[in-house]
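Right, I'll just put the structure down here and ask away after.
One protein chain is absent from this view; the other protein chains keep their places.
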């Protein structure tokens, strides 16, 4: 009889259906309305040719935090535009965490920052991300 | 006794050491000075919770094309800033291709566009990417 | 009795009402569906503290070309997200031209590149710009 909140439904749906969570070994640390935190440990298989954590790995981690945050209000939301500055490298064995925060919530779009930090709290990458919000469906209706 | 070109060395080094190439099943189609093409087939394990090809998958593909293009002159180059617009979804079974092109080559930075298209030539995502160029080493010195 | 096209109406309306056109002395060179060209001559009053053409000047020029291009289909469109790389300086006395081109036209959003070049055709700045498109009104309904 319990009514689940949009946050709970979105967390459960994304947790079950986002395949990069498994591919990269991510863990959803927390989700609340407009924000989310996701972490992972950098492994050999996540590196680029310079021997550092791949930009695609860091983007994937941040993108999952972004998806959780922008879908957390119930409306389905998809990434429209995302930009990122890469600031410091991450290495094998490091735990890295992406924290998505809502800067603005409009009717059709939402704006988010996502910070990726290492275990020492150093900022590795900073994202500015725009979501397009659909009026009439939830991501939990998909799949 | 043959001398290998920077393009050949970079292609060989990135091909051997970029771990996301294997993780996503990417294929390097071609590299020339300032440009590169990389493709992959979207599989179940590359999807997001909406059942579409994950933003992290598309970014990873584009990032490998970008790395090949911006390192192709011999100097080591790393992503400084990357922005992307997601325009159309890709689905399981589709072959998608990222083409990186050089818009400007400066002493310390280079500017690239990366277009990701599906098999019909439709534009799925458009990237603008800035590389920081190191003066004194090559990516092939790494690892 | 002649019917004016959306391109003509938008050009006329923006030409009459965009106040930065006058403030910076811009000239609308051409507008067609999805594209536009605007030019100006850099003057003393457009410089930054390094004695170079101000980023705000270059952005303003590009923004007018963008507005013409994204409103050229008739629907009112406003800038949602714009990013720019500054590549080369412009100096007093130089004529600079912004050319906006449509990379994608969706129902709710459009994607544009804007190139700003000097008289020698050198690329001074490259923009990626996203417009939000309103379904039910034209910019010519404003003001």
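Just so it is clear, A, B and C label the chains in written order, and each chain counts residues from 1 on its own.
Criterion: a contact is a pair of C-beta atoms (placed from the backbone, for glycine too) under 8 Å apart; a residue touches a chain by one contact, two chains touch by 3 or more.
All values derive from a computational prediction rather than experimental measurement.
Touching the missing chain, out of A:39, A:99 or A:130, is residue A:130. Annotation: of C:47, C:105 or C:123, C:47 touches the absent chain (contact as defined above).
Although one chain is not drawn, its touching partners on chain C can still be listed: residues 13-14, 16-20, 22-23, 44-51, 54-57, 59-61, 63-64, 67, 76, 78-86, 139, 142-143.
One chain is missing from the display, and on chain A it is touched by residues 83, 85, 87, 103-104, 106, 111, 123, 126, 128, 130. In the full complex, chain B touches the omitted chain through residues 80-81, 83, 108-109, 130, 132.
Operating definition for what follows: only the chains that are shown with their structure count from here on.
Averaged C-alpha coordinates put the centre of chain A at 34 Å from the centre of chain C. Averaged C-alpha coordinates put the centre of chain A at 22 Å from the centre of chain B.
The set of chain C residues touching two or more other chains comprises 83, 130.
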